[in-house]
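With one protein chain withheld, the remaining protein chains of the complex are depicted in position.
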Amino acid sequence: MKNFISVNDVDNIDELVSNALAYKANPLLHKHIGKNKRLGLLFLNPSLRTRLSTQIAAENLGMNVIVLNVDKDGWKMEFDDEAIMNGTSVEHIKDAAPILGNYFDVLGVRSFPSFTNKEEDYGELVINQFIKYSNIPIISLESATLHPLQSFTDIITIEESLIHSRIVKPKVVLTWAPHIKPLPQCVSNSFAQWINKWQKAEFVIAHPKGYELDKQFTLNAEIVNNQKEALQNADFVYVKNWSSYNDYGRMLCDDASWMLTEQSLQNTNNAKIMHCLPVRRNVELSGPVLDSSNSLTTTQASNRVWAAQAVISKILQNS
Amino acid sequence: MKNFISVNDVDNIDELVSNALAYKANPLLHKHIGKNKRLGLLFLNPSLRTRLSTQIAAENLGMNVIVLNVDKDGWKMEFDDEAIMNGTSVEHIKDAAPILGNYFDVLGVRSFPSFTNKEEDYGELVINQFIKYSNIPIISLESATLHPLQSFTDIITIEESLIHSRIVKPKVVLTWAPHIKPLPQCVSNSFAQWINKWQKAEFVIAHPKGYELDKQFTLNAEIVNNQKEALQNADFVYVKNWSSYNDYGRMLCDDASWMLTEQSLQNTNNAKIMHCLPVRRNVELSGPVLDSSNSLTTTQASNRVWAAQAVISKILQNS
Partner (left out) sequence: MKNFISVNDVDNIDELVSNALAYKANPLLHKHIGKNKRLGLLFLNPSLRTRLSTQIAAENLGMNVIVLNVDKDGWKMEFDDEAIMNGTSVEHIKDAAPILGNYFDVLGVRSFPSFTNKEEDYGELVINQFIKYSNIPIISLESATLHPLQSFTDIITIEESLIHSRIVKPKVVLTWAPHIKPLPQCVSNSFAQWINKWQKAEFVIAHPKGYELDKQFTLNAEIVNNQKEALQNADFVYVKNWSSYNDYGRMLCDDASWMLTEQSLQNTNNAKIMHCLPVRRNVELSGPVLDSSNSLTTTQASNRVWAAQAVISKILQNS
């Protein structure tokens, strides 16, 4: 594996899941393969789980890790190749990235969408500039349109959850939920992309009209605009808010009836509940749903360590 | 030791002091007992000494340490169990803490009082929510009402200072001092609580009327409203500002004559001067007092490493 930007960088999801679970069973299994290698974690946006889990994963492999809050510790970066830099951005990615490539062996980068330029966001300008100019492997810690470490942890968690079940092909429903501000489409795009490539689920997406995701990620997923109908017999319900893709970055609906409650789950197949966190309690999901034993959110987030560890390990072994 | 939140978590102060002094003599005495264990240091408020000394202490025991400025690196936490999260807080402690509990072996948490809700502050809502939901040992790095690592270092410093002295039962005076803004009562509450349990001092508290501390911490300490009278024959003078407990969080007095100067110390028993730092020079204490050889402030702060190391070591050995 050269970079880890999307599921397209993964040859074999099953093998990667199996590697992650091996690390979960034995975190220090490969405690020397990263020795004398250094991982840089660059945050252009805030992070809690990603920051911690990726650092822990790399340390479990024996790597040195340096975390940098680019804007706060340093300054604002420029990504436009033709910029005349007489504004607020202080350093161009073209100048900074090759140096980071010399300082580090692997770079993780988090950068949210701007929401001001759909083409730039969906062209993944920021992370692609890092790939283009740093000359070392890049791991997405969430980019403008995708969040592959999250989706990988989601697949791991579903797989684990199915180990002792009789379910053969689970019904997985991704449902839109209300929020107080416009959020990126990343987690939803990425989840759709991974579930589609994984091919082991019946995949349904539920959202109000206007919230259609980019078809390059949803492919042949069944789309319904009625949450109740979608949740029928669901085995897994992934709850997530996102803003409109077509009417880019806008909030079109604040219908509180899309909040997932215990009642919404009545006709599911005793569904497990998933969310990438952070979650707005009693806005996206009700407290009792999050607190129920069917909630997988702690497991998902805890599995982030093993997901990152499997990915970094794969990258180290190819480099 | 399961958690370290107050002196009530300490079975034997003398033994803990003795352990700390053993680490001071030999910092790497137990350099392997924390191997493959990870300490998370979560700051909901700023810190300099606590941040550095606790990290160094843990590294001396062989632990991995990750420091997180929760608000700045991540986002605002919600602690109210019934919150409808449609405001500024982004993640609930109920959702975050169990994950931190999986990422780390021990957590240190700093969180100042809100000053908006006395009951919540004195109920120690924040740190108690971490204890309740994280499932791992919690070390207070200063909470709403107490600062036990500071008080422990204060006791260590007094004990050290007495080793070559003929003083049998020192007179220890905690005196209020002026400040430019309202400060928590933590350091004073905690110092009182530790001195009382330690039982080796004659303990006097001096403050202007209206600055009475919570009796659960001061117990039978002698309270006087005249600093000059209190300082008579003092062996140790602990200087500290705090805001009112009764008229919660308010500043009632800005009488500059409470600033500790060389003159204030004339009738003491050549008293040693203590302060937890940071200190406002020439507001709380005069420069010459801080610069005199009787000032123990550098020693107190330096002993923070050994205090933290003794506490973390105790927790690691029980877990």
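Labels A and B are assigned to the chains in the order they are written; within every chain, residues are numbered from 1.
What we mean here is this: a residue touches a chain if its C-beta (ideal position, glycine included) is under 8 Å from a C-beta of that chain, and two chains touch if they have at least 3 such contacts.
This one's a predicted model, so the numbers in the text were calculated from it and none came from an experiment.
**Q** Hey, which of B:109, B:201 or B:305 is the one touching the hidden chain?
**A** Within the whole complex, the residue contacting the unshown chain is B:305.
**Q** Of A:62, A:98 or A:287, which sits in contact with the chain we cannot see?
**A** Selected residue, touching the omitted chain: A:98.
**Q** Just the residue numbers, please: which parts of chain B touch the chain that's not shown?
**A** So the residues of chain B touching the missing chain come out as 28, 43, 46-49, 51-53, 55-56, 59, 69, 72, 180, 277-283, 287, 290-291, 297-298, 301-302, 305.
**Q** Which residues does chain A use to touch the chain missing from this display?
**A** Its contact residues with the unshown chain are 36, 38, 40, 64, 66, 68, 70, 72-75, 78, 81-87, 90-92, 94-96, 98-100, 102-103.
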